[in-house]
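In this view, the complex is presented without one of its protein chains, the others remaining in place.
Our next item is chain A:
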Amino acid sequence: MTFTFNRRAIAGEGDTRPAPLTTRILSDCLVVAGILAFGGLIAYLLPTIAAPIGPHGVPSGVSTDVAQLPYYAMRSVLRMAVALLVSLVFSFIYGLAAARSRRAGKILIPLLDILQSVPILGFLSISVPFWLTLFPGSMLGVEAASIFAIFTSQAWNMTFSFYHSLRSEPKELVEAAKNLRLTSWQRFWTLDVPNACIPLLWNCMMSVSGGWFFLTASEMISVNNRTYALPGIGSFVAQSAAEGRFGGIGWAIVAMVLVVLAIDFLLWKPLTAWAEKFRITQNASSAVSTSLVLTIIRQSHVDEWLGRLLRPIGDLLDRMMRPFGVTGASRPADPRRRRAGDLVFNVIVWILLAAGVVYMLVTIRHDTGLGELAYAFALGGLTFLRVALLIVLCSLIWVPIGAVIGMTPKISRFAQPIIQVLASFPANFIFPFVTLWFVAWHIDIGWGSILLMALGTQWYILFNVIAGASQIPDDLREMAANMHLSRWMRWKTLILPAVFSSWCTGGITAAGGAWNASIVSEVVSYRSHTLTAQGIGSYITSATATGDMTRVLIGVAVMGVLVVAINRLFWEPLQRLANRRYALTV
């Protein structure tokens, strides 16, 4: 037997041998300084969040003083962070319920599909009154509404990701967990979360990008003929655009780029490097991602302190969660009784569903007449054409580029961070400039909105194709070279089939994102110019602004039906085909 005695194995997680003491103490200082700075910021920001509402009610605008930008940026980041945490907890609970309970899954997963297709304004118009009454006389109500809005733009894809990870856990690890008789709590933290960690982390990043995109809508809440403005970088941009201050928007863009870079450096880079240990591979990974922040944290003693501090808490929780039971302890009941239970369950669900639909139709008929529904569907068709064109164009452009980037580690190393920042950057910050351009060149917003939607959602396709192309096995690429396949043959027989599955994933996300983005892309304004494209997005936006709840309901319902129908009829068959024919996993 060959012993590959590995020094790293003894030293622990670090990539190198233990650092000298001076370096470790220096790292300690940096880590402590970082923790203090973080705590100080929180302490500075928190009191202002719960400020009482002034005599004039909730402000409908914010200051466009550039000096306020750093503070606004921090407020926005805090909002995003809270929403992200809530999304994470929501994903855990919802994903577990859907994956573990067969019957709950039957409802929760289609419901998630629908929730994902409901645009952020749909949630806002319904929930703002609720939040305002929950925290009367305090800005916390508006803050909560804003965080909820951001949450609704972040949570769904994370939940899907966690659910899929739960469903695709390695079989033998599940069996090991059952055989070791882990408690449900232990299984969650030793198998479920670590296994889901990497995809979940990527989805967190995507969610945050999505959250940025809707930041203006969530900080400058325009519902029921009222506008509630919260201090934040999104509302700053909206205000500047309304006042026509180009300088302010420019500064906001600079601030936003800095925020995106800082988050990448302080949060995503360390997390992705750390999450490498959750990668299930048989051998040590070839390309190790590194992060300066993580290295400093690892060099310091902080993990020892934290370990000493948190271990008793962890043990206590471990004991407290024992009553939740042992994993795999219950066997499915007698099949006949199970079928009977399913039948009862299905009947109840269908009755409730039918009752809901009937009630909705009655309401619509009473308020606007059913003709409005047909009109909304026609508008939905217009938006559908835009989305379809967008997916085709983005695919034609980004699939070849993404495949090349993914297959060339050199370009990939260099391009990946740039693309990440570009993707994280909220595209609607530059909408005012684009609007101006449309006005100046007399570009019809009906076409222009496609570009606006694409600015936000093209990245999903690019990201996924890069990931897919980088996973093409070396064997196959060497085979292609060895067979002297021509360039066209190589693309046709190897590269395009290999990235097909990833393209599907990217395409479904991008399409969903584009539908949602239509609410901010089909209506754009800069100072006195407001360009409105005909479409379901602008329909929902105007209905929300005027507080026409029935039309909001119609718009949201139509968009939901269209998105779910397209997913079911187009994307899901494609994904099944991808899994059946073009999966690279053996």
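Everything that follows uses one rule, which is that a contact is a pair of C-beta atoms (placed from the backbone, for glycine too) under 8 Å apart; a residue touches a chain by one contact, two chains touch by 3 or more; residues count from 1.
As a convention for this text, contacts and distances are computed from a predicted model.
Visitor: For the complex's missing chain, which UniProt name, "Multisubunit sodium/proton antiporter, MrpB subunit", "Acyl carrier protein", "Sarcosine oxidase subunit beta" or "ABC transporter ATP-binding protein"?
Guide: Of "Multisubunit sodium/proton antiporter, MrpB subunit", "Acyl carrier protein", "Sarcosine oxidase subunit beta" or "ABC transporter ATP-binding protein", the absent chain's UniProt record names it "ABC transporter ATP-binding protein".
Visitor: Tell me which residue among A:167, A:226, A:322 or A:527 touches the hidden chain in the full complex.
Guide: A:322
Visitor: Can you say which of A:226, A:279 or A:413 touches the chain missing from this structure?
Guide: A:279
Visitor: Which residue from A:34, A:59 or A:194 sits in contact with the chain not drawn here?
Guide: A:194
Visitor: Using the definition of touch stated at the top, determine which of A:311, A:413 or A:581 touches the missing chain.
Guide: Among A:311, A:413 or A:581, only A:311 touches the chain that is not shown.
Visitor: Contacts of chain A with the missing chain: which residues?
Guide: For chain A, the residues touching the absent chain are 1-4, 6, 8-10, 12, 170, 172-173, 175-176, 178-183, 186, 190-191, 194, 197, 277-285, 311, 315, 318-319, 322, 326, 328-332.
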